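The other protein chains are all here in position, but one chain of the complex has been omitted.
On to chain A.
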């Protein structure tokens, strides 16, 4: 029997709201891309019929719009969770303000992209490079929402899309907004390809249960890394409570 005996600790990394956000987001993006492609280039129907017998294109657009609303508010919820969630969901993971984050970015590039170093990076949640890219994609989410709802505003009576209407003239009009919207969709597709590959890659070489962690929330972390993390976390809580007492 081939077996390994590693000293591991199970660490609860992705809380339930984070996991729900992730899968809802994934579902929305898939639906939005599929319906988006159909809207951009609908299939040909060559049978003779009258317009009043069908509404399928309207339905496709309706699904696109509903998914867009879910996508946007799910995204807003994730932003909120960045302030109340656990240490791996916190907003400060995503914005590299600390020197240590930049150091880790360089490290990740060396280990995982250039492969000139072998020892995996000791990260439990997102590694620093991934976090920065997520920060970038959050902006893409925002821009996609702005262009999408901005275009949608004119065909809607509801107040919410109107909040975005002012952004379209800044881009130069609907034609430009639509082009940006279409380009960004491709960005999401490319992101998804790389994202899924990298999950498999990390799972493959690090064996921390990366893939299943987004289902169950737990990761298998080497004991020494987990211990170290626990020490920092305790230290942080102590300083925090000390500050509060002051």
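Going forward, a residue touches a chain if its C-beta (ideal position, glycine included) is under 8 Å from a C-beta of that chain, and two chains touch if they have at least 3 such contacts; residues count from 1.
The definition used in the following text is that contacts and distances are computed from a predicted model.
Asker: Suppose you had to identify the omitted chain by its UniProt name; would it be "histidine kinase", "Roadblock/LC7 domain-containing protein", "Hydrogenase small subunit" or "Chemotaxis signal transduction protein"?
Answerer: The UniProt record for the chain left out of view names it "Hydrogenase small subunit".
Asker: Among A:1, A:16 or A:115, which residue is in contact with the omitted chain in the full complex?
Answerer: In the full complex, the listed residue that touches the missing chain is A:115.
Asker: For a quick check of understanding: of A:48, A:157 or A:246, which residue touches the chain that isn't displayed?
Answerer: Of the listed residues, the one touching the omitted chain is A:48.
Asker: Among A:12, A:102 or A:166, which one is in touch with the chain left out?
Answerer: Considering the complete complex, A:166 is the one touching the chain left out.
Asker: Hey, which chain A residues sit against the chain that's not shown?
Answerer: The missing chain touches chain A at positions 4-7, 40-46, 48-58, 60, 113, 115, 118, 120, 151, 154-155, 166, 168-170, 172-179, 182-183, 185-186, 189-190, 193-194, 197, 201, 204-207.
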